[in-house]
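Got a structure for you, written out below as structure tokens; questions coming shortly.
Complex shown without one protein chain; remaining protein chains in place.
Letters are used for the chains, namely A and B, taken in the order the chains are written, and counting of residues starts over at 1 for each.
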Amino acid sequence: MSLLQVEGLGIEFGGVRAVHDVSFAMKPGEIVSVIGPNGAGKTTLFNMISGVYLPGSGRVKLDGEDVTGMSPHLLARRGLSRTFQNLQIFQQMTVLENAIAGYHLQESGHLLADLLNLPSSRRRAQVAREGAQKLLERVGLGRAGEQEAGNLSYGALKRLEIARALALKPRVLLLDEPAAGCNAVETEEIDHLIAEVAAEGVAILLVEHDMKMVMRISNHIVVLDHGEKIAEGDPATVSRNPDVIAAYLGTQEAADADG
Amino acid sequence: MKLSNKQATLLVLALLIAITPFFFPSSYYYRVGSLIFVNGIAVTGMVILIGYAGQISLGHAGFAGIGAYTCALAPVHLGLHPGLALVLGAVISAAMAWLIGRPILRLKGYYLGVATLGFGILVSMVLANERDITRGPDGIEVPDLGLRGLLKDMGLNLNNSEFWYGFTGLALLLGAWLALNLFNSPTGRALRALHGSEIAARTVGVDVARLKLQAFVISAVYASVSGSLLALQNKFITPDVAGYMHSIEMVTMAVLGGAGSVLGAIFGAGILTMLPQVLTVFAEYEQLMLGLVMMLVMIFMREGLLPSVLRLIRGRGE
Partner (left out) sequence: MPELMQFLLSGVTVGAVYALVALGFTIIYNASDVVNFAQGEFVMLGGMITVFAFKAGLPLPLAALIAVAVTAAIGVALNKLAIEPARGAPVVSLIIITIGASIFIRGVTQLVFDKQLHRFPAFSGDDPIRVLGATILPQSLWVIAGALAVFVGLWLFFTRTLMGKAILATSNNRLAAQLVGINTAWVMTLSFAMSAGIGALAGVLVTPITLVSYDVGIALALKGFAAAMLGGMGNPKGALVGGILLGLLEALTAGYISSQYKDAAAFIVILAVLFAMPQGLFGKKSTDRV
């Protein structure tokens, strides 16, 4: 049975169809990529699945439960977490605190215990701190913990967001352009990390512009153009699909003309 | 041994409270000191609301009014001890904050500002207009707390201003300790997270509406206790305690000193409380100076006075 199921999802902004009738499904441990030209509706689709936007039509099912339009913090409890295309980092907090924030559901307890600094509150915080430190090491930020997050490089912040999302121990992880702005070495590290996480049984939904990476790691690819799904299948099938080639060649020519 | 930020803040505060009286030229300064502490308590609550959670309120004096008038009225009408009246005031304020906070905190920025401002004005209007109960704009007497007499019986003889200096100083330390505990706790982290990015906080599972409400209620309790202590100390209170200007003062003190840190905000409370005392000779210039200070600090020291001054000192040191 599929873990995440998207059925006929769609939304309009001011009468303009941003996403229309998109369906796909994913199983545990699967890496599914959503690709398409700029403005194809990839991030909008992410925002609907993760509860940021209320879909105009269609259904999102998580492990069989209808979670359409459910608030992000409730989705987090059900094991869905995500990163953002245009970084959403807690700038005023340290790198370690950013990662600890991912442990919110595991570390939060009674307000009074926190106000009075009771041992129970300290214990919860300590567990979260240790877990966060391990995660930072896993994404290569083990030594940056005490820095203010705002001072990190773009690529490092991308990895910090992944660490924060992993802290929730998600079953479904949505990554919005995790390798954007990263150099070749960083991209490869992220590449490995994603494969590793998937191998642990997490279903990963990926938006990424680095086609080499997408083709290498995806089990399944969904292609969007103008908000509609124009193709889907394994990497080999999709890359031979004439509609996909047309959509991409169109943008490629435009990009060449710009350049 | 390296002190944590919390320990350092508490130590500095405790030393300041304990040592400055040795330099007081007259007992009048005890009174100025305890006024600073009372304002400091309200402002520490504002740090939790503004500095941690990133929410604004232009109506928190309303809660100070509830705290103050509960201390004036509950002993007379309910036969409650003034100390218990303080607690009752805090409970009423918390309940009120919880009730109005639920709808209000969905709003953001200026909208949240005007909604809270409306609440504060309504409270001060009720206090001024319900003359049968509150005796209206001219104010009402507040019963004695009685603690000073108790201490005297136990052999500790303090005059009135000394007692209130010590009592409010201890209350401020307690308030600061709680706020500093909160800062590094799971709840404090979640509050600061939603300040940084509400959407990211939600995706890590923070129930944003609930957390904002908690910060609002806690800060309302601080304001209420501050109002109660002011009333008990002065043994008299007017509806001005709930007024628009008092709300603005609270926010200004916190932001002026540096809303991100408890010490900074209390520093701001000190500066703004002393300003009129320093300017008594130039009473006509008081408003002009206050307005000027507010503008200059916010334009040239955006993080607030204390952080900016500390940065300057550190910059020199390097």
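Some points to look at:
By our rule, a residue touches a chain if its C-beta (ideal position, glycine included) is under 8 Å from a C-beta of that chain, and two chains touch if they have at least 3 such contacts.
Treat the numbers as computed from the prediction; the structure is a model and nothing was measured.
When you scan B:T9, B:Q214 or B:T252 for touch with the missing chain, the hit is B:T252. Within the set B:Y30, B:Y52, B:Y69 or B:F119, the residue that contacts the chain not displayed is B:F119. The hidden chain makes contact, of the residues B:A95, B:V278 or B:M295, with B:M295. For chain B, the residues in touch with the chain missing from this view are 50, 56, 58, 103-104, 106-107, 109-111, 113-115, 117-119, 121-122, 125-126, 129, 199, 244, 248, 251-252, 255-256, 259, 284-295, 298-300, 302.
What we mean here is this: only the chains that are shown with their structure count from here on.
Considering their complex, residues 50-52, 71-73, 75-77, 81-82, 84, 88-93, 97, 100-102, 104-105, 107-109, 111, 113-117, 121, 124-125, 128, 164-165, 167-168 of chain A touch chain B.
Residues 178, 181-182, 184-190, 192-193, 195-197, 199-208, 214, 218, 260 of chain B touch chain A in their complex.
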